[in-house]
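A single protein chain has been omitted from the complex, and every remaining protein chain is retained in its original position.
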């Protein structure tokens, strides 16, 4: 049943397979009057695009975003925004060898069992190519958020066992795009790059983590019970391919903490109410409190490795699967704009929902 | 805007404040023909109920579940199931001292800012009392899942720095309810209990973690893109009060792993397709693969401590807040049935959605 | 699957059977800060209540509305409003004779086939008793609309072949409640009353129609494509028990009209833009244009008649069904507040959605 729609008020629905004619999306609920900056959108696409550096898959996609509706003379009209991204460099024959085989830790087996058939070319709908639509729609969400001064910065904070340990307050977000890793600390970025190159040479892949910080989020976003702001962020982020974990604020450090240490003490800064610490991660009772929102997401190593692996085919027979196709040795550098896009979609949704709180 | 509904097909909507006349819920979408075992439901309520042990808040609530509709002669009729749970032991005067004050790391401040007013008594809607409705509706979801043989076991796997390190395969789930901590390892449970008692004596609180395992989940639950099974689980679990993190399968260990180690190799067991390892946590491409599903959730220490804390009132003035009311020193023992309930609601929803996959 | 929720932003979910312990509803999405006038709500209930006159069923229900949550110190808090209405005068034994029989033109047969079982007492969920929840929630929607000056007036415009032919502009809405028929024209009301009394004496029932007028509706409510304002009104009204038709503006007269006659010419009244005629019924392109909205709904004669009828039982055998229970000879007088309530729910929903149109 329908599972390709995200958001309640600022709402996207996406379609498309890795090797079909095109992928695309509809944004329904973007308010009228928003200026659409196509260069900005295309730049966001470039951050996710394959082939952007030696560290990522070399599939060649320009990922040109075509806006087919909902924008007139450069401004949104309040009607649905139709988005199209053509697939150009699909090498489907690379995948004929897995038409009947299930690759380990891919979605081949579960899709086959769920639907009784599958478009095996390039992983079909389960390919991370689908995330291009998240970035395109997320870029429009970002344009909407910019109007309210909200800024979103994601960066790579871990590759393998190499971690960026500094608190986000000590980082210079303007440096994130200075290196292909998207880690704002130059030295840590270099270590990560070296590690990824080595892993790639071995035909292997490695996991990583991304941290995301939202600055200038107004107070009051999020709903008390099920649609807590961090619950919606959790779903948004964990729905990204390869994501295995999500934590907000103190996260998995919280279990070890005492209440007296974890509680964020309110203070009046003179201008507004702030908290001395921010273990809450900018969200209390599911609602933003005006402090920076930050969360962290864990990503597994890419399942496609250039090694032969034992597996099973659709007849239940044991087979060997060879790693072919063009793939990333580590997913996190390209996942940075995807994480930002999903965060932007959640925030745009709740920023609009906020208008409905009072009579 | 509406944020008090959870699920798409097996769908609950809840209402109620901590100190109002009653709390309650409507289940819409429970199929007809399900036998309702009231003893089972009431037993689930007892697992969450305050006052069940010395380790938890002493508020006295019988949490009697009244089913007002949707059940006829003990069997569901397909119409909405109206559920009512009266509040009996609300001591609202305990809260008059915080009518104008914002308690640190509670939802007082954000509710006030969001809505312009709030029912401050016992935390109002943001109180964990709301979770009684999750357990009541989750109990009916569990009855539905039992019909398909699906079993859900949650247990406390961490309190402070005391961790249950054994893999879940080595645990005896039948021992979970043997101690008030709800930890299946007797010795670790005793250590946790000692710790909580000490923390309580200090007027403090401590965090913890819960692990949840789903056995016998059929293949094919979950949707490819946004409604991935683990994404819906993430939202469900993180929406529980005090939850700060969620990880599935390899979770936050995944970033350090190599693809060659992380990949779960398929095998034909003779009876069915299994995987040798289970880093996927029973879910691949967002869809259950028939292996056990397991995830872990981090909970922060309860914000109410029996210590005086500096804070702010609604006029922006600095004030002192004293910890009153009846509260838990550690949330995880009572959160175990809540985690199970939310997992059950997600699984019931996707088990029904599964019927829609093929023509 | 869930079909007991109505509205997207101002959203109600209802539960309850005719002869269960209680019926009720949750309003999710009512903004904070709305004063709740319990007398007004109860007065709306009285307009729908059985036993209000000789013309309607004599079942004795006080229809006392209990608000269990979402209101604090007389004002909405933004959290869900839980509503409970106890069933007091359920005479279930009146219905034991139809436990296995299907009454003609009732929902007995279709419920049985759909769910495999049914609560036959008083029609169970398909009873018009369910509309009490529509009136209770609609009353709160009306309170919200009053803040914006929107007024809704429904009245009986037809009983059998007796029609109120005057255009609504010539009617005095303050006279609607002056007679038990709820027809603002005294003379026509008397004719209708005489007819209904005669039909009742014959053990028969008769159909009717209701016209509804919305005054002071702001411009801009409704969405361009599927959620056109009149499409949502159509669904709302036709979902009321016994309703067989809906027309807005020129309605079923439109097929005979020429474009040159049907077009509503715009004029600048000096204060605002109006139209010379109002064949559009106040809605153009699915969006309110500031003119009065009006629509008309057709209701069939009540299916329960005090005559014996041939029918079928659940074993497929031919049987005779006797009309028992307490029923209305004509549904429209009591349906007036129900039509208003549904219109109010649609308008409250779209009045809130209107806030989302522009950046």
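Here the chain labels run A, B and C in written order, and each chain numbers its own residues starting at 1.
Keep this in mind: a contact is a pair of C-beta atoms (placed from the backbone, for glycine too) under 8 Å apart; a residue touches a chain by one contact, two chains touch by 3 or more.
What you are looking at is a predicted structure, and each value in this text was computed from that prediction instead of being measured.
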Contact residue for the chain not shown (choose from B:33, B:74 or B:316): B:33
Options A:17, A:44, A:256 or A:357, residue touching the unrepresented chain: A:17
Omitted-chain contact residue, chosen from B:224, B:259 or B:301: B:224
Absent chain, residues of subunit C that touch it: 1, 3-6, 8-9, 14, 102, 104-107, 109-111, 113-116, 125-126, 130, 158-161, 199, 204-209, 219-220, 222-228, 230-232, 234-236, 238-239, 244-252, 254-260, 262-268, 273, 275, 279-281, 284-289, 298-305, 307, 309-312, 316-318, 353-354, 356-358
Footprint left on subunit A by the chain that the document does not show: 1-5, 8-9, 11, 13-17, 20-24, 26, 28-29, 32-33, 66, 68-70, 72, 75, 77-82, 84, 114-119, 124-125, 352
Hidden partner chain, residues of subunit B it touches: 9, 29, 31-34, 76, 78-79, 144, 147, 224, 352, 355-359
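FYI, only the chains that are shown with their structure count from here on.
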Centre-to-centre distance between subunit B and subunit A (centres being mean Cα positions), rounded to whole Å: 26
Distance between the centres, which are taken as Cα means, of subunit C and subunit A, whole angstrom: 46
Between subunit C and subunit B, distance of the C-alpha-averaged centres to the nearest whole Å: 39
Touching two or more other chains - residues of subunit A: 9, 224, 356-358
